[in-house]
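Just below is one structure, and these are the notes that go with it.
Complex shown without one protein chain; remaining protein chains in place.
Order as written gives the chain letters A and B; numbering starts at 1 within each chain.
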Amino acid sequence: MDWKGYTVIYVVLFVFATAQAVVEFVGIVDSAYWLAFGIIMVLSVVKAVGVAAYYQHLRWEPRAVTYLVLGGTVAALALTAAAAYSIV
Amino acid sequence: MSEAHDHGLPPKSSVSRWFLTTNHKDIGVLYLVTALFFLVFGGLLALLFRLELITPGADLLGSLGYNQAVSTHGLLMVFWFISPFAFGFANYVVPLQIGADDLAFPRLNALSYWLYLFSGVLMGVSFFQGSTFAGGWTMYAPLNTPAYIPGEGLGATSVVLALIMFTAAVTLGSVNFLTTMYRMRAEGLRMRDIPIFSLSINLTVWMMLFAFAALLAALMILTSDHILGTTYFQFANDGSTLATDADNPGASLLWAHLFWFFGHPEVYIVFFPALGVMAECFQTFTGRRLVGRKWFIISMVLVAIQSFAVWMHHMFLTGINLPIKTIFMATTIGISLPFDLMVFSLIYTMAKGRVRFTTPFLFSLGALILFIVGGITGVFLGAIVLDYQFRGTYWVVAHFHYVMVSGATALFGGLYYWYPKITGKMYDETLGKIHFATYFVGFNLLYFPMFVAWETPRRVFEYSQDLQIWHSMATVGGFILGASMLIMFYNLFVSLWRGEDVGDNPWAYATTAEWAVSSPPPLENFPGVPTYADGSLSFMDDEEVARRTSGPGGSGVAADGGTAADGGTASVTTAATATPATPAHEAAGEEHASHASFWPFLVSLGGFVAFLGLSGVRTGSVVYVSMAAVGGLVTVGSLFGMTREPFHAPEMPIAERWPFASVEKMKLGMWTFLASDIVLFGAFIGSYAFVRVAYGWSEWHHDLIPAEHVTMPGLINTYLLLTSSFLVVLAMVAAERESKKGTTAALAGTFALGVGFLINKGIEWNHLFHISTEMFPNGWNLSTNIASSTFYLTTGLHGAHVTIGLLICAYMTYRAWTGAYQGDDRAIEYFGLYWHFVDIVWLFLFPLFYIL
Partner (left out) sequence: MVPHAAIGVPLHGGDVRAPADVFNSIFEVFLVLGTAVGVLVVTYTLYHAIKYRETAGEDPYADKVERPSMGEMPTGGSGGRKVFYSFGISAIIVVSLIAWTYSSLAYVEDGPQIAGEEDITVQVEGFRFGWAFIYPNGHEASTLKVPRNRVVRLEVTSRDVFHNFGIPELRVKADAIPGQTTDAWFTASETGTYQAKCYELCGSGHSVMVAPVEVMPQDEYQSWYAGTNGTQNGSSNQTAASVGGAPA
């Protein structure tokens, strides 16, 4: 990937971060909390995938490296989700 | 001159060799000896409290002494004895079995060992800081927090810090072993083809990589509660109000979740290497290949994965809901089944065999029988209705000792099995058999009566009179077990001189590669590059290797340069630094590996002093504070020294590398490390989510967070980090184009933005610390409430990652300025992997801690 591609990614990341803050500034967090929660977390995930895929070059590595990363992520998510669910 | 031949490594008779060595075989021996020392340490503590238990009452140790003995016995045996003992074998044997000449990062391996040793020393020192930790090896909250620790509690803090140091050793070791096993297998050895002991180690380190990261999170949080005053594990801020008025109702359960998320995989982390040794010994001493090997391996893989989904069976009585209990009951039963298969696989391996009852086989067979008993009594615990009543009783104690010490039994078998390989001498077989007989009798006399006396609550010294006979029996058994170990020590020690010399292979039907070389093996392990390309082990000479690697095609096996030096996060830059500093004869193309470095010892010594200092900084004592400072400086300084040191760890010219053939070893090491860091941060974020759910997700923001905590500083920091990430990729682009100016400028920009991030954070924190509102008249600091604790600690951990990144970035900027990296951007790429990861973490911290 050349610097132009990286720049496009950078602009997208910048815009998405701003969008997250906008969701708060326009008051969606107060009026429709879980909608805002959904939008904001999805934006975060998209940004994270963008950084990992392009800046960390996961797209061009063997898939096994992605699985390695997913392994850690799934473990952490399992802990979080199951622990939180156990007390609701 | 041997000095020149061994590349700076003094002979084994010289003490200095053992401080310098980075060779996997030497380090294996160091691990074995050190682990046996901790076995004696933990064992003596056990004998002490078994003596206490011979009659009811605490007449010998006193109640606090008793609790300390019980707690540290557990910690020492689980952490400092059994796994490191197994990793002594792993260090020695795995490279030999897979055909490697050493581990991928020899200096990191030495660093793992020294961190392990010094963590144990810190554990020992804790006994002299008033009193050591007394809250049980499970360290339940909030008994593990300063409010409930008698006295100053510095010893307890030291224990927590020792565990952190130990975890650091384990994580480095996991990264090292995984990189080694995926990048350095002899040609023709697919992952499924590597010997069963090595496979068991492979799965063990996978579990270690993720499980210990969760433990690290728990320990870091606990340390912060001890030293910084956060309130994660305290249910009420003033420490005394009723539970129903709790400020942090998730406190105790948070610890339980984090600890057992680590704790159950830990059971298999302890047991898998033992299983590997058993399978290896069964094959050799029955003269049969492992029956159902494929399914044995599949079973182990399933267990390793599923081990992360059973932890709540330790929490059935905590009030978790019925659906989750049902799920965890099902996964628990599910995970027991593969073990049935493995047990039967071992049993049928004996069929039509030529079974020889040598000492290693007796120990392996004994371990199998003990494990069968442990397994059956474990099924009792899988039935929740029974589990409720067994909870906190000797049934649990007896069961897990049958499982864990059966693992230790197999490992003692392993010690006899590989003793001739390691020393070149044969042990005394008769004494070995006597050892086994006394050991087996002692073991069962110690642990079986505990099943009978199962109504005794755990960790008490008072029990009802009618159970006394069983407890007295157990105590006698404990002493027999202890005495049997003296026979082993005597046997192995004396055999070093009196033992018969053995050749390459004293065991008929042994097949694995460690038996194909001399005993002990030479420093470089093999007479040539090992290969299994034509179905069995052979060695390629230099000529053939040269022909294969230079010729077109090269049989499809990746063969890359092999100039990358070894190093970890702190030395990602060495890939590029090693070359100019390499001694002339190595630069001339000779592939001579380095085997000596003093830095790992020094880094660990510094870490030890720093941690010992940290344990007491909250007292304000000058001694402790200066120890922390000096130790910290020594650590950072020697890490820098290690980075600058020319150290050559060549990659194998021809090797099997699926599925990471195109991922250079430094990069693979970095990615593996990051995977564990994902779990670390995941556990921090998970902790935040958990305590917030326990408190009430929606009330949290309103009750606990001041209005002054606004989005803007977080948004600015998001921009700063995103831009800095962008600059790192630009630095790569510039380095590829060989623009020295561009590379330097981009890296300097990254550095500046990172510093800006920290300054912005500092201003924000300072403001929040000193607000004075109706709700928070005394500011909003680390101890104000659980929300402030999670905010400062989680973003603080992230800030620490940024700081480490900045140190590396500063160094790299300087290197770029002096002309490094041009045309070879790998070092920048590896640093980038870390930096982008830190960026990604912030992408989640920002919304979670600033918006939602």
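One rule holds for everything that comes next: a residue touches a chain if its C-beta (ideal position, glycine included) is under 8 Å from a C-beta of that chain, and two chains touch if they have at least 3 such contacts.
Predicted, not measured: the structure shown is a model, and the values here were computed from it.
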Next on the checklist: Among the chains present in the display, which ones are touched by the chain that isn't there?
Outcome noted: B
Checklist entry - Of B:294, B:498, B:741 or B:770, which sits in contact with the chain we cannot see? => result B:294
Checklist outcome for this item: The one residue from B:38, B:116, B:177 or B:235 touching the chain left out of view is B:235
Item to check | Given B:9, B:143 or B:827, the one touching the chain that is not displayed | outcome: B:143
Checklist outcome for this item: Of B:336, B:472 or B:739, the residue touching the omitted chain is B:336
Item to check | In chain B, positions touching the absent partner | outcome: 58, 63-64, 67, 70, 134-136, 140-143, 147-150, 188-189, 193-196, 235-236, 239-240, 242-244, 246, 248-253, 283, 286-296, 317-319, 322, 325-326, 329, 333, 336-337, 340-341, 343-345, 347-357, 365, 368-369, 372-373, 376-377, 379-380, 382-386, 388-389, 391-393, 455, 457-462, 505, 509-513, 515-516, 532, 535-538, 694
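In this section, only the chains that are shown with their structure count from here on.
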Checklist outcome for this item: Separation of the C-alpha centres, chain A versus chain B, in whole Å, is 29
Checklist entry - For chain A, which residues are in contact with chain B within the complex? => result 2-3, 6-7, 9-10, 13-14, 17-18, 20-21, 23-25, 29, 33, 36-37, 40-41, 43-44, 47-48, 51-52, 55-57, 61-65, 68-69, 71-73, 75-80, 82-88
Next on the checklist: For the complex, give me every residue of chain B touching chain A.
Outcome noted: 210, 213-214, 250, 253-254, 257-258, 261, 308-309, 312, 315, 319-321, 324, 659-663, 668, 671-672, 674-679, 681-683, 685-686, 689-690, 693-694, 698, 711, 715, 718-719, 722-723, 725-726, 728-730, 733, 829, 832-833, 836-837, 839-840, 843-844, 846-847, 851-852
